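Every protein chain of the complex appears in place save one, which is left out.
As written, the chain order gives the labels A, B and C, with residue 1 at the start of each chain.
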Amino acid sequence: MSEAVEIRAVHRADFQQWKQLWDGYNAFYGRTGDSALAPEVTLMTWSRFFDSYEPMHALVAEASARIVGLAHFLYHRSTIQLPPTCYLADLFTVEARRGQGVGRALIGAVYEHAKLAGSPRVYWQTHETNAVAMRLYDQVAERSGFVVYRRSV
Amino acid sequence: MSEAVEIRAVHRADFQQWKQLWDGYNAFYGRTGDSALAPEVTLMTWSRFFDSYEPMHALVAEASARIVGLAHFLYHRSTIQLPPTCYLADLFTVEARRGQGVGRALIGAVYEHAKLAGSPRVYWQTHETNAVAMRLYDQVAERSGFVVYRRSV
Amino acid sequence: MSEAVEIRAVHRADFQQWKQLWDGYNAFYGRTGDSALAPEVTLMTWSRFFDSYEPMHALVAEASARIVGLAHFLYHRSTIQLPPTCYLADLFTVEARRGQGVGRALIGAVYEHAKLAGSPRVYWQTHETNAVAMRLYDQVAERSGFVVYRRSV
Partner (left out) sequence: MSEAVEIRAVHRADFQQWKQLWDGYNAFYGRTGDSALAPEVTLMTWSRFFDSYEPMHALVAEASARIVGLAHFLYHRSTIQLPPTCYLADLFTVEARRGQGVGRALIGAVYEHAKLAGSPRVYWQTHETNAVAMRLYDQVAERSGFVVYRRSV
C-alpha cells in the first residue's frame, strides 16, 4: 500500500465515517434511494458490533486518520464442526483506495480473528459477475463451487 | 407422494434413525471413511438440536414410522435486516424416497418455521454441479447468482 | 382460579395489553416517571420475544380475552451443566387477579417450557422484603440461600 493502513476494531466514535462507507457499500448492492436500508437497520447493526452478547464484529481500515475500508463478520454454528464458522458478511473499500491492498488486509485480519477465536473456517459470498472482487478472492481464498439459493418467506 | 409423509421436529428417540441418514448425507459430501466426521461432532450437533440456547433446529420426514428425510437449519444475524436469517445447512432424503416430494416438503416446513419465527429469508448452498438438487431448488427458491468463497485458517 | 386462565406464548397482537402489564410491573420496581424504562428498551425487549435468534421468551395468562399476567424468561449458559439454565426474569399479575393462581400457572408453564427445552433448572430473584411473592415461591421452588451482589460499571 502506498501509505500505512491500520486495521483495527471499530470504535463508537467512528460512526460518522463508518456510516459513509456503509452507505457506499449498500449503494453498490442497489440498496439506495427507495431501496435503501431502513435507518433502524443501520443503527441496530451498528449497536450489535458493541454488544458483547452478539458474535458480530466490525473491523475498519484507517489511513491518514480516515476510515478507508470496513469488514463485518459474524460467527455462527455449523453442523459439521464443533467450533463456529466465521461468515464475512460485508467488505468495502472506498473508491480512492481500491487496488492498494485494503481489502486484502481486512480479509487477513478477519482470518486472524477467526484463528484466535478457534474458528477453523472463514467464508463469504460474492456475485458471480463481480470479476474485480474475484481477482482478489481467488488469491486469498478458494472458490468453493457452491452457489447460493434463497427465498423470501 | 405415494404415501403420507409427516414433517416434524426431531425427537431424542430418533437418534439411531437420524444417525443413518446423517451418515448417508455426509457420505454424499465425501465425509466418509478416513474423512468421516468425528463422532464427537455428530454428538454435539445432535445435542444442539435440543439445546434451548442454540438457534439450531432439525426437522425429519417420517413415512410408515421410518425417518426418510432430514433438514437442519439455524438462525444467524444479518447486517442488513433486523431479524435473523435462516440458513438451511443440511437437507437429505433416503435414496428410496427421492423424487417423491420429501425434500420439497422439508424445505416448505423450514419456510414455515422461519416465517413464524419472524425471519424473512431462508438460504442455502448447493454445489454448482448438483443438477438433480437444483431441479427442485429452481422451483422453490431463487438462484441468487452469489457464489461461495472460503478459506481454512 | 375463579375462571379459566389460559397460559400461552405472547403474540404480536398482544402488544397494547402486554405493555400495560409491563408498565405496571416496572412501576412496582420503581421504574416509573423519571425513572421509567426508556421506550426503546421496551420496544427492543418486545422485539426479542419474536426474534428466533434470541433465547428470550414471553408467556401471558389470558382470562376472558384479557391478558392478566406475564412471564418473561431466557436461557443462558451455565458453567456447571451442559444445557442452559432458565432464568425467569419477570413475573407479574394484574392486581385484580392476584391470589387466584395466575402466577403459579405462569411459573408452571415456564417449568414446562424448560423441561421440554432440556434445561434442568429454572431460577429467579426476588427482593428479600417481598413477603407476598415469597409465600408463593416457597411453595413452588426452593429458596436457595444465595443472595445477589451487583455493580454498575
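We adopt the following convention: a contact is a pair of C-beta atoms (placed from the backbone, for glycine too) under 8 Å apart; a residue touches a chain by one contact, two chains touch by 3 or more.
Keep in mind the model is a prediction, meaning the values are calculated, not measured.
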Touched by the hidden chain, restricted to displayed chains:
A, C
Footprint of the hidden chain on chain C, which residues?
26, 31, 37, 40-41, 44-45, 48, 54-56, 72, 74, 76-82, 86-87, 89-90, 111, 114-115, 119-129, 137, 140-153
Just checking the interface: what residues of chain A touch the absent partner chain?
47, 50-53, 55, 75-77, 82-84, 86, 114, 117-119
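We adopt the following convention: only the chains that are shown with their structure count from here on.
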Answer with same or different: of all residue numbers used at the interface between chain A and chain B, are over half used by both copies?
same
Once you find the CA centre of chain B and the CA centre of chain C, what distance in Å lies between them?
34
So what's the Cα centroid distance for chain A and chain B, whole Å?
27
Chain B residues touching 2+ other chains are 55, 76-77, 82, 86, 114, 119
